[in-house]
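Structure first, then comments.
With one protein chain withheld, the remaining protein chains of the complex are depicted in position.
Now for subunit A:
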């Protein structure tokens, strides 16, 4: 079954065309990686999928679980099962980690017409998931991401992912700013969420992350188009030979 189908997407940011015809479809259970040089359109693609208002889709369509993704608000997409682990998780001063997670879980329950979550049940649930990701009680008490190290921020993103059990995850340069140990913790967290129903789109500059999170397919993105698609060996070739050899020169 196709979980996500991107068809001929063109998008611009501040009136500047960035994506120039992206086609990509992801089956349930698959992990796809997107690699590409700076400015290739990787971030813009995450904006298009997550519903950020800063970019404008000028052409094309995206179907997610059979629904028209582009007609949905960012929060509706999240509730439909899309999750974006951000490259730069935002700081929320004054909003504690616990409060934030409870709001997030309750937002789903509200839409589903369910009762709001019981505090004790919720605490238990958060603690058990937090422990395996090395997220301490102290981090959950503090304001979200405020004063967190790069590694803590990324772990916090994966904790949210684990809490929400989304159908489709976008990991936007989750490896950036991580040391080797943190990379291992985050990757283990992601791998533990792999399942036959859950798909992922892993965006990265480096092959390193793909050693930990093995993709089914690797796409090379440049000049707003997918230039080449291959197996995980493609990532190795990119690492050895650079992007240059894989990119068509544009007119």
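Basically, a residue touches a chain if its C-beta (ideal position, glycine included) is under 8 Å from a C-beta of that chain, and two chains touch if they have at least 3 such contacts; residues count from 1.
As a convention for this text, contacts and distances are computed from a predicted model.
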Name the absent chain by its UniProt protein name; which of "Outer membrane lipoprotein-sorting protein", "Maltose/maltodextrin transport system permease protein MalG", "FeS assembly protein SufD" or "Cell division protein FtsW" is it?
"FeS assembly protein SufD"
Which residue of A:27, A:68 or A:103 touches the chain not shown here:
A:103
The one residue from A:164, A:183, A:221 or A:238 touching the chain left out of view is A:164
Which of A:31, A:78 or A:158 sits in contact with the chain that's absent?
A:78
The one residue from A:3, A:45, A:62 or A:86 touching the chain left out of view is A:86
Go through subunit A and note every residue touching the omitted chain.
50-53, 73-75, 78-79, 84, 86, 89-95, 100, 103-104, 107-108, 111, 143, 160, 164
